[in-house]
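Of the protein chains in this complex, one is absent; all others appear in place.
What follows is subunit A.
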Amino acid sequence: MGDRDQNIQTLPVEGTREVLYHRDLLQAHELKPSILDEVSEEYNLIPQPKKDRYTSDSDTLILEDELQRITLVGNINIQTACTGMVVAVLGEEKENGKFHVEDTCFMNLQQPSPLPALEEDRYIFFVSGLGLGQQGKNLMGLQLLVDLITGQLGSEEEQKKFSKVIRIILAGDGLSRDTQDTSVLHTAKYLSWKVQATTVEGVKELDDILTQLVSNVPVDIMPGEFDPTNGILPQQPLHKCMFPKANAYPTLNCVTNPYEADIAGCRVIGTSGQPVTDIYQFTTNEDRLEILEETLKTGHIAPTAPDTLPCYPFLKEDPFILSEMPHIYFAGNQTKFQSKLWEDESGQKCLLLTIPRFSQTQAGVLLNLRTMDATAVVFSSEFME
């Protein structure tokens, strides 16, 4: 964040041992692409190598308070820690100017209000990455999903189950990557003023899908990386003018990303997945659920913003800091469905969910609020091929 100015202190303890209370970790990446190179390359046109991940063995971990930086070594995993994590470290500074870490600790989150006990099953249905607007895309799976939720498909039991879905959360990326127009900054307006925005078709399809859904269930639609809204976190709700049909229903709820909601007394917080994907790129951590867990532990939804994750320059406060433990914490647009009931030392519980990308997995996540059981619902469509 722009200014993370809070009281930070360096306390010398027992001679050489020191405890440093620090706010931020910084990972130094050699492979990190530089915008300056890119800006300059507008003039010499050599593209930077695109990489899935930017980690290398020579990455270093630096601890920064508001005054100085120090390189960390020792009992801390350089490759899995990420920039922006707020951490306190215990250890001492050796002569070589590096800090040898013995132990680390993160901040504690406040206890949430207890979950209300539900008499009967209530469901939230999560789905992300519909990926509309993609050329030659088969929409059968998506239609199955809609039909199932609207009760036009499935066994009686299933119909009963889905009738208890009280909320659908569309966790971002209703549109596919294909709808991104990379040339927008490089073409003159007068050359492109007759050209239609690349997202138009996709948005129309999305409107159709939404219309079917919102006529039955309240839908919270979060914007994602490829959706037509502002590109940096926090993303503002999709504009309702884009959904002229679905907008007729009050059940259409365009929300922000990250999104925090209270559903039947249950505190739900989540993102469309950008923070997790970003950390994945800059660390060696393979397990995205673990990454999600890490962000919860450190109490920060998007630690890498604004360093590698674009974000609005907040000057006074950091809206991504978690102050209270949520009941449900999710990230959209991940590779597969994973869930875990996380418990901290004080016994607080939080359900972690990674929601798979629908366009790749044909799956959504059905969460029973009463039992806190989450299951993946796969709309397999073998017969379609």
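Here is the rule we go by: a residue touches a chain if its C-beta (ideal position, glycine included) is under 8 Å from a C-beta of that chain, and two chains touch if they have at least 3 such contacts; residues count from 1.
To be clear about the criterion, contacts and distances are computed from a predicted model.
**Student:** Under which of the names "Exosome complex component RRP45", "Rab escort protein 1", "Proteasome subunit alpha type-6" or "DNA polymerase" is the non-displayed chain listed in UniProt?
**Tutor:** UniProt protein name of the non-displayed chain: "DNA polymerase".
**Student:** For the full complex, which residue in A:143, A:163, A:229 or A:251 touches the chain that was left out?
**Tutor:** Answering carefully, the residue with contact to the hidden chain is A:229.
**Student:** Sort through A:199, A:216 or A:285 and give me the one touching the missing partner chain.
**Tutor:** A:199
**Student:** Need a quick check: the contact residues on subunit A for the chain that isn't drawn.
**Tutor:** Touching the missing chain: residues 2-5, 24, 26, 28, 30, 34-40, 43-45, 58, 62, 64, 66-71, 84, 95-97, 181, 184-191, 196-200, 203, 228-232, 239, 241-244, 306-308, 310-313.
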